[in-house]
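Before anything else, here's the structure in question.
Every protein chain of the complex appears in place save one, which is left out.
Chain nomenclature is as follows: A, B and C, assigned in order of appearance, with residue numbering initiated at 1 for each chain independently.
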Amino acid sequence: MRKVCVVITARPSYSRIKSALYAMKDHPNLDLQIVVTSSALLEKYGEAVKVMERDGFAISDKIFSVIEGENRISAVKTTAVGMMELASVFYRTKPDVVVTIADRYETIATAIAASYMNIPLVHIQGGEVTGNIDEKVRHAITKLADIHLVSNEHARERVIKMGEDPEKVIVTGCPSIDLVSEMLCDYRLDFDPIIKYGGSGLTTFGAKNYYIVIQHPVTTEDNQSMHQITETLYAMKQMGKPTYWIWPNVDAGSDGTSKGIRVFREREKPENVWFFKNIPSNDFLKMLYNCNAIIGNSSVAIRECSYMGVPAVNIGTRQHGRDRSDNVIDVNYSRDEIAGALQSFQRKGRPKKSLLYGDGKAGEKIADIIANVELSYQKTLFY
Amino acid sequence: MRKVCVVITARPSYSRIKSALYAMKDHPNLDLQIVVTSSALLEKYGEAVKVMERDGFAISDKIFSVIEGENRISAVKTTAVGMMELASVFYRTKPDVVVTIADRYETIATAIAASYMNIPLVHIQGGEVTGNIDEKVRHAITKLADIHLVSNEHARERVIKMGEDPEKVIVTGCPSIDLVSEMLCDYRLDFDPIIKYGGSGLTTFGAKNYYIVIQHPVTTEDNQSMHQITETLYAMKQMGKPTYWIWPNVDAGSDGTSKGIRVFREREKPENVWFFKNIPSNDFLKMLYNCNAIIGNSSVAIRECSYMGVPAVNIGTRQHGRDRSDNVIDVNYSRDEIAGALQSFQRKGRPKKSLLYGDGKAGEKIADIIANVELSYQKTLFY
Amino acid sequence: MRKVCVVITARPSYSRIKSALYAMKDHPNLDLQIVVTSSALLEKYGEAVKVMERDGFAISDKIFSVIEGENRISAVKTTAVGMMELASVFYRTKPDVVVTIADRYETIATAIAASYMNIPLVHIQGGEVTGNIDEKVRHAITKLADIHLVSNEHARERVIKMGEDPEKVIVTGCPSIDLVSEMLCDYRLDFDPIIKYGGSGLTTFGAKNYYIVIQHPVTTEDNQSMHQITETLYAMKQMGKPTYWIWPNVDAGSDGTSKGIRVFREREKPENVWFFKNIPSNDFLKMLYNCNAIIGNSSVAIRECSYMGVPAVNIGTRQHGRDRSDNVIDVNYSRDEIAGALQSFQRKGRPKKSLLYGDGKAGEKIADIIANVELSYQKTLFY
Partner (left out) sequence: MRKVCVVITARPSYSRIKSALYAMKDHPNLDLQIVVTSSALLEKYGEAVKVMERDGFAISDKIFSVIEGENRISAVKTTAVGMMELASVFYRTKPDVVVTIADRYETIATAIAASYMNIPLVHIQGGEVTGNIDEKVRHAITKLADIHLVSNEHARERVIKMGEDPEKVIVTGCPSIDLVSEMLCDYRLDFDPIIKYGGSGLTTFGAKNYYIVIQHPVTTEDNQSMHQITETLYAMKQMGKPTYWIWPNVDAGSDGTSKGIRVFREREKPENVWFFKNIPSNDFLKMLYNCNAIIGNSSVAIRECSYMGVPAVNIGTRQHGRDRSDNVIDVNYSRDEIAGALQSFQRKGRPKKSLLYGDGKAGEKIADIIANVELSYQKTLFY
């Protein structure tokens, strides 16, 4: 019986591990422990912890760590507070293996605590390429991790090139695709998002012929985040079609993003844009599957939407370098380029579905590997 | 005028950067700020900070961060405390570039604070290969750093293989060799170490025909540290020659090391072994240059001693994979193997000197690069 | 020349020390150092730090410490982060004396850091009595402090009763009254608050015949904060007169308060209530001086308003036990009691002015005492 500890730090990370958590919970040879920290505990970022509890997971520890400021110093201090307490949690619960997910800045706390305490570390979703501080964080975690469970062959090759032992780098696909696969059993949009989820806007509208926007601030460009969001806001106003706008995650720079949205709303009084704070995963996937296109810089546009064949307009550098299939058009922070890309999709029709990020069975594969892989916490460059 | 902030965390790190610090202090285009933290502030680890002040450096901030316990949890928490306060220091002093040295566990705090705060990060001595937690730390820092100043071509190739831009990876040699080069202007052992530096032992002896031991605990094997040290102690007792034993650095596991030494001294009452807490760099290099051989697992045996052509018996895994020249014989934790290696050196005579770790001019090269290199804090995998 | 370090943690604390800061800055025998931390750094709580900089004060250190959550655990952790870094600040700057203000939870960090580091501690505004966690904090700080500068004789007697040396307990009055005294040189309300300060509400209105509300959550009752705020909201709606509502400070429980306001606004769509986030001190005092009455549980109603003779309806336990003059009527969390008290003031007319909290010259007295008092950090119970 292996004791596996998974640390969840944010709402999107939960989506990216959920199917694997279910598989680990049910696995006969795994004893699952879940620790929740950082923005996953905070109401204003969707309080993932409540969703998880409703989903039937017991949380062993909740570590409040987010230092207010939403600027660059708070990213460091938030990481430090999380790290200090994760050490105590691991010391108390003595897991055989720790799992960290993806590349948010605060996840390096998990990687350091586990590796410094000689606990074998599994990293989910290494080897990908994007364009902000996540890039540094992700590869640094790769160098701290012992087992790498990656989304596809491209990612695997990159991890191996960085000097990891090929036997320790395994393609499982991304568990977030499992949720899509499950949702596709019944993909009808059988609810009105505004009625079901509230949110705020000037005029309500129905879920027909609509767009979805998710745009995060880019940490390495955070003094431009207000300008960046403003271009997208004008592009959507110009389109004139119903637009569901999903509020971004905690990150250095979200103050600029929030301010951009606030100023735009006061000045332009947009009637076709509605703002949501958070939509539960399955309903969100349905909304995605049935939308005209997704706009912004969320990885969901490149990952989940590739599997569903949903058109995606990807703005700016945040997803720079991420492997993509035919559903994505890349543009700059420019209302005109955004509008142009949306028109191009209108002409070309729906893209083909792709297995680039998995086949929908990543969760079970991950649980099996964690239950059975040989665990070690020592390694050197493998060349 | 560039404001450069160098963070020093331990006595050996200071030696590895000292000549570069002098060069930066004197550089017309650099404004040098020095932060001291971790064991470099503590008396029992040689209080590097006092040495630095005597050497004429002004310290802008002193951050007490070492959490007692000398075990694995304290490594994590020490890193966290350092990280939290480095963030505030960088916020207050706003350096243009931050410099971190080598690979001790707590140095990742510097790397994270700088990179998360969008301050370009210079890493000294990346790309090397060793055999414990330093290994993970060093390469993780490489993935967080923007400029890599490395010791030799082997190191450079490894850093580039990990996906760094070749233009950002520059061979400077290791500044610790600069100190050796300087010492060699007058290498006579013109003092008696015991008289000059005190320390403890049962019987004093003179500095003729002597050996030097430095053996650190290995963090990934720390429950074996008592056994490991004991083998070396017996080997030296068996040799019967004067032996200067330098007390190891703070690290998870030093409790086992200390205990091993204590138990041995009480049981065996060794008359040919004398223990020092700390010897200033220049005198230590003289002692090294004039010794029969160095025994243990210190990097000094492989780096500085290669340049001086001093025989080195390297024990165990700690320096596993580090580039070495002809002055090194590797052995296991075994009193017999240690003795065998020492006898082999007696037969073969003094090894040749090597430039593997530098030509003695690293400090100036480093200062010039930091003053002139194009600074950026954004990067992606370079392949 | 004495080096005095004043730590500011919140917007209201700044108001309570501002005149003394000016006096210290100008004092020939004082070298003033100001450290800003906690909510005083955060935009959403009025970013006191910017106000201070505009007022001409240089800030030596800014310590981001607020852990998100606005619940009880975050109060502890925020205090801990502040404490850790204040220690480093005091270590670096070596003040001769440290000043802490009043009784907010995070201020105990200043008191502990100074007293544990053997730095004489001056506490401003000890000996008062209120009704929540501040009560415990205030008196605990008294027991850590060496010099007590209090508002009036009642406070002085209480501090002495707690075992402090009467020679170390000096009545200066509260510096916040100095600001009132200065404002009274020109008390005309020469601006329209809504036009000048924005804020939010359904219908704008002019500053005639208006009320002011400030109601903070009570930390020891924080699961009732939504109910408590709701009663006041209905009372003001019922009054039907223009009402300026000032958003409360960061504190455990403000989530309930915010929610209460949000729900009320959505349900009742009140046209006579306008919400402000923050109004600069002097304009706020003018608004107070010219209002019909102040409602809520702010200390301003009891302190500044006693000096100005402004009617105050004080709700609930938060100010329980605070010395008050004739301008205050106390009520429970009840819309009817609030309305009754307001009507009673309408009948009785404006209360008399009182010197209970000072004569308007506290700042200078404080600076002089800090410059000249005998400093010591040792004490025992004085009975």
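Note that contacts are C-beta pairs under 8 Å (C-beta built on N, C-alpha and C of every residue); 3 or more make two chains touch, one makes a residue touch a chain.
Fair warning: this is a prediction, and the values are worked out from it, not measured in the lab.
S.K.: Just one of C:Ala140, C:Leu189, C:Val263 or C:Leu375 touches the chain that is missing; which is it?
M.R.: That would be C:Ala140, which touches the missing chain.
S.K.: Among the options A:Lys62, A:Lys277 or A:His320, which residue touches the chain absent from this view?
M.R.: Answer from the full complex: A:Lys62 touches the omitted chain.
S.K.: Out of C:Met83, C:Val169 or C:Leu342, point to the residue that touches the absent chain in the complete complex.
M.R.: The one listed residue touching the chain not shown is C:Met83.
S.K.: Footprint of the hidden chain on chain C, which residues?
M.R.: Contact residues on chain C toward the absent chain are 72-73, 75-77, 79-81, 83-84, 86-88, 90-91, 105, 108-109, 111-113, 115-118, 129-133, 135-137, 139-144, 158, 161-163, 219-220, 222, 252, 320-321, 377-381, 383.
S.K.: For chain B, which residues reach the chain that was dropped from this view?
M.R.: 41-43, 64-69, 73-74, 77, 81, 255
S.K.: Residues of chain A in contact with the chain that isn't shown?
M.R.: Given the touch definition above, chain A has residues 61-64, 81, 84-85, 88, 91-92 touching the missing chain.
Throughout what follows, only the chains that are shown with their structure count from here on.
S.K.: Taking the mean of the CA coordinates per chain, how far is chain A from chain B in Å?
M.R.: 39
S.K.: Roughly how far is chain B from chain C, going centre to centre by Cα mean, in whole Å?
M.R.: 52
S.K.: Residues of chain B touching 2+ other chains?
M.R.: Counting only residues that touch two or more other chains, chain B contributes 81, 84, 88, 91.
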